[in-house]
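Of the protein chains in this complex, one is absent; all others appear in place.
Residue numbering begins at 1 within each chain, and the chains themselves are lettered A, B and C in the order written.
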């Protein structure tokens, strides 16, 4: 069933989302599908801000292998939605992102998502170790030891 | 980490997907986000076929409350992808969908998704019991007791 | 061939667009298709701001009957794009929107679009006259006689 909401604690990275009319379905709700486009955007901006480079530009790219998402309340066109993103764990070749969408007016969490990503080398065509400086930059940003 | 693939067994409902050029991202892959649009389509068609009515048309609608998805291999523009859908469990007010995308040439499962949906009454604005005839129609279609 | 750019002159309504990673195609460009979602958003916000009501909420809705679009230069993920919108003409039952996407850094017009919309009554199921107060509000906003 619906999981419990994420542990409170800090989400340093917050990205306000511009909801598009095209995101809205027959019921006036934002279609669930678009939440993943919002999470994606939060993810890109997080990685760009924290790693100070376009992780999407080189041979090493983060690849989504697992998504786990809970939907608590509907979102409507006109709502002010903020995507909050943090990395909660770093493994050898993978890392775990926690994200949630918060209604900026009501401060309600409308949905949340856990994503497991693997560092993938497009040239070698296989998963590779997380670069050490990425690990450092992320732990500094999150102010936490994420490797345990 | 990535879950094990679904138990083998029957998926009676199979829907070939028309991949659009717009679904493809910077890496030539179908963007993960679109998989959920494919699953959605499989879900709609399943419910239309099995329940013999447009579950989307009345006051009772199925609402997604949880999604759990694994991504095994990338999909490319030009791939022949089939979405397979089955209902694996029916609760009092909710039911569980298992879906997977299969490459029709290689017969590989490229990704899979478990979705929990709740029967929601738009007029009363609350979740309601799964109608008995829906339960019967689904169990007949799946040829299984899904309520245990 | 490509039309000349719109007459200079005022575009009072300017909406910065949040480009999504999902908007980007295989060539790293924003897919042309998404420009229309940006124009749509500019259109909705214009009508909401100028008419002080949700033109989408009642029985009277503006329906697109014609689009004419020129694409001058590609847009990339990370570009700062602003959609500028103005109404350039009001007919009996229809009106003409001019919109352009401007790169906020280079101040280049990257694409432009002319849209003809008709006032449509969803209940009567036919096109209807533009309400007088809509006409007044728009002409006041644009500071021009648009009915000639």
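In this text, a contact is a pair of C-beta atoms (placed from the backbone, for glycine too) under 8 Å apart; a residue touches a chain by one contact, two chains touch by 3 or more.
These figures come from a predicted structure and were not determined experimentally.
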Residue, one of A:25, A:45 or A:139, that touches the chain absent here: A:25
Which residue of B:18, B:105, B:125 or B:143 touches the chain not shown here: B:18
Sites on chain B contacted by the missing partner chain, in the whole complex: 17-18, 20-22, 37, 40-41, 44, 56
Contacts of chain C with the absent chain, listed as residue ranges: 1-3, 26-27, 32-33, 36-37, 40, 56, 61, 63-71, 94, 116, 122
Residues in chain A touching the chain absent from view: 21-22, 24-26, 28, 31, 33
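Everything that follows uses one rule, which is that only the chains that are shown with their structure count from here on.
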Per-chain Cα centre nearest the global Cα centre, belonging to chain: A
Equivalent interface positions on chain B and chain C, same or different at half: same
Chain A and chain B: spacing of chain centres that average the CA atoms, whole Å: 23
Chain B, residues touching no fewer than two other chains: 26, 33
